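Below: one structure, written as structure tokens.
One chain of protein is taken out of this complex; the other chains stay put.
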Amino acid sequence: MPGALDILSWACLLAGSFFALVSSLAMLRLPDFYSRVHGASISDTMGAGLILLGLVFQAGLSLVTVKLGLVLMFLVITGPTSSHTLAKAAYRLGLDPQLRSKEENASSQN
Amino acid sequence: MFAAPMIAILVSMAMLLVRAVKGPTVFDRILSVNSFGTKTVLLIAVLGFLTGRPAFLDLALVYALMNFISTIAVLKFTRFGSLAGKRLRPTEPQAADS
Partner (left out) sequence: MKAAFNLLVALFGMWLLWSGHYTPLLVSIGLVSCLGVVLLCQRMGIVDREALPLDLTWRTLRYIPWLALEVVKSNLDLARRVLSPRMPISPQLIELQATQKTDLGLVTLANSITLTPSTVTIEATSDGRLVVHALASDIAEDLLKGEMDRRVTRVEGSVAGTMENTA
């Protein structure tokens, strides 16, 4: 019988995998570059956070946990920095964001 | 049992590759590759637990840092020329650039 910690760990891992998939789906579905940045940040925060948390529950209290925490910290710090730099570079180089409302155009598209 | 997250991560990586190939702008490609790198970090971490070698985490950390640096490097490159895809009209370079 798996212990409570195991179940918690698997729940975190599966939820993290789900968010990783949602993030990729968002990258495919969203209409323009600026909205895709939002999609990418799902996996940077929720996907990575939940998967690494699940691994923490597997590892228990040890040096491995500290290392997992450091990996998560680096991901959380570098993720927004690189997406901000990307968005800023795109904005400076004149890539215009698509600002039309999907709700308004839904009737004409379908 | 670690196979389930690994499969999910691999599938999402494949989807990111589709976005990286489709473009349409170079920024979409950089974004996909950056996200791909994040997924690789997670994949390495899970793989380390799957094979019972948590030392893989060191590789994951190095990969996370390298991924960040490569994104910044590619972005710097795009300031001076286009890598692929739709070429964008460059604006006036601004003096006090942070």
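Chains: A and B, in written order; residue numbering restarts at 1 for each.
Simple rule for what comes next: contacts are C-beta pairs under 8 Å (C-beta built on N, C-alpha and C of every residue); 3 or more make two chains touch, one makes a residue touch a chain.
This is a predicted model, so every value here is computed, not measured.
Interface residues of chain A facing the missing partner chain: 19, 22, 25-26, 29-32, 34-35, 37-39, 41-42, 45-46, 63, 66-67, 76, 79-81, 83-84, 87-88, 91, 97-104, 106.
The rule is simple: only the chains that are shown with their structure count from here on.
One simple way to say how far apart two chains are is to compare their mean CA positions; for chain A and chain B this gives 12 Å.
Those residues of chain B whose C-beta lies close enough to touch chain A in the complex are 1-2, 4-5, 8-9, 11-13, 15-16, 18-19, 25, 27-28, 30-32, 34-35, 38-39, 41-42, 45-46, 49, 54, 57-58, 60-61, 64-65, 67-68, 71-72, 75, 78-79, 88-91, 94.
Residues of chain A that touch chain B in their complex: 10, 13-14, 16-18, 20-21, 23-25, 27-28, 33, 36-37, 40, 43-44, 47-48, 51-52, 54-55, 58-59, 64, 67-68, 70-71, 74-75, 78-79, 81-83, 85-86, 89-90, 92-95.
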